[in-house]
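Only a single protein chain was left out; the remaining protein chains are all shown in position.
Now for chain A:
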Amino acid sequence: MIRIDRATWTYAHADTPSLRDFSLTVAPGEFVVLCGASGCGKSTALRLMNGLIPHFHEEGTLTGTVTVSGLSTSAAELDEIGLHTGTVLQHPRRQFFTDTAREEVAFAMENLGFPPEEIRTRVTTTVAGLADSVPIEQRLHHLSGGQQQQVALAAAIAHGPSVLLLDEPSSNLSADAIRRLTATLADLKGKGVTVVVAEHRLRYLQKLVDRVFVVRDGTIDVEWSAAQFRAVPDDVLAREGLRGTVRTAELPTLPAAGPSAANPVPADDVPSGALELAGIRCRLGGRTVLDLERVAFAAAEVTAIRGVNGAGKSTLARVAVGLQRCPGTVLLDGEAVKPRARQRASAIVMQDVQRQLFTDRVEAEIELARADVPGAPDAREVLTTLDLAHLADRHPLSLSGGQQQRLVVAAVRVCDRRIVVFDEPSSGVDRRHLRSISDQIRQVAADGSVVLLISHDEDLIALTADRQLTLTPVTRR
């Protein structure tokens, strides 16, 4: 079904190949997992299989041959390969081209010229299958991460491809959503679809895999059969930078009062804290998205903010840092603080850190952060601490994702802000980087800040957070 023969691929402007002498054969109906540390080349291998290499990334250099369903991916048109393959990228919400599940499911069939009657039949069947777990009439960006994943999967396979390619499908999913994903993949395997998954987390696929390949430095380093993989202990996976069993984070619950709290307590039972929110009622787009009577966050602690999409996690963070105005009171160290003052006391480390790199040099980024902070450490000193000193003269946008994140965290620490929010900081990272991100968050908390961690990553929450506040959508109660 898939045959890659000694493929070597170098992206344009890259010094070294992302894949070197990469060979892999996947039989029809087989379930294969490619795993390895971040940047090892597993996602690049998927791009070889769906033809994005060399058709979409045109300027790189490719040697070797790739054949999928009898088509040479170099010679065939992308839509021809697309007829035989379905791809789900790492961030489903970024790949949606339409607003609704129906339109998204129909999208590939429309472009590939299926007869309208057949499209309607398949859409109706697919949507009926999704309806149990996904509110079909809701706009796609209002769905939870797990529901978006379900829609993206359905959209990728609605046109009946024989090969399904998934790039880190479990990143950003909660343990429950991962269980649903596993069931869907088992169903597809049962129908004879050939599945290739690039992943860090592995144990949830244990009962499905036929073979597991560990990719290192652009080539296959280790191959495990299903039986061998099941016998591999978690510490061996850890040495490879892989995540084993998905942990379920069990943390003490932060007491909170109000309809938005999943486990509300009476307002009088909420203890004081460095950051207190009282009477927060936030309405956006005609509906109440956050209704908290009282909640308090302690300084020098990491509080995980959890809940499904639409539960108000981002709104809570935006209210806390002063970006969202709404009725209610916010107290910082016992004093009521207005939104503009809260902005000056706060920082966010965004999921996409490129949005917050403002200068043309790494060192200038730190200089900008320390500009108004008396007694701030020297920029070089900060960069040396974070192992970024050798990159001081580089443009921040030329750094790797991990380096950019470290730089933004460094800037936040230099700013010395009282409230720091981390928004999904571990999306798609391997075990080693997970530990590094966790350490950085803990250091920010150790500096005395109130740290709010918005994340679906149970591993990160278990590793990092001291408490958890679970929110629930107001209207659903």
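As a working rule, a residue touches a chain if its C-beta (ideal position, glycine included) is under 8 Å from a C-beta of that chain, and two chains touch if they have at least 3 such contacts; residues count from 1.
By our rule, contacts and distances are computed from a predicted model.
With the options "Outer membrane lipoprotein-sorting protein", "Energy-coupling factor transporter transmembrane protein EcfT", "Glutamate synthase (NADPH/NADH) small chain" or "Transport permease protein" in hand, the undepicted chain maps to the protein name "Energy-coupling factor transporter transmembrane protein EcfT" (source: UniProt). Of the listed positions A:45, A:166 or A:369, the one in contact with the omitted chain in the full complex is A:369. Checked against the hidden chain, the listed residues A:89, A:208 or A:262 yield one contact partner: A:89. Residue A:346 is the one among A:148, A:194, A:346 or A:472 that touches the chain missing from this view.
In the complete complex, the hidden chain is touched by one of A:106, A:173 or A:196, namely A:106. Those residues of chain A that touch the chain absent from the view are 50-52, 55-56, 77-79, 81-83, 85, 87, 89, 91, 94-100, 102-103, 106-116, 119-120, 123-124, 155, 321, 323, 343-344, 346-348, 350, 352, 354-359, 368-369, 372, 397, 415.
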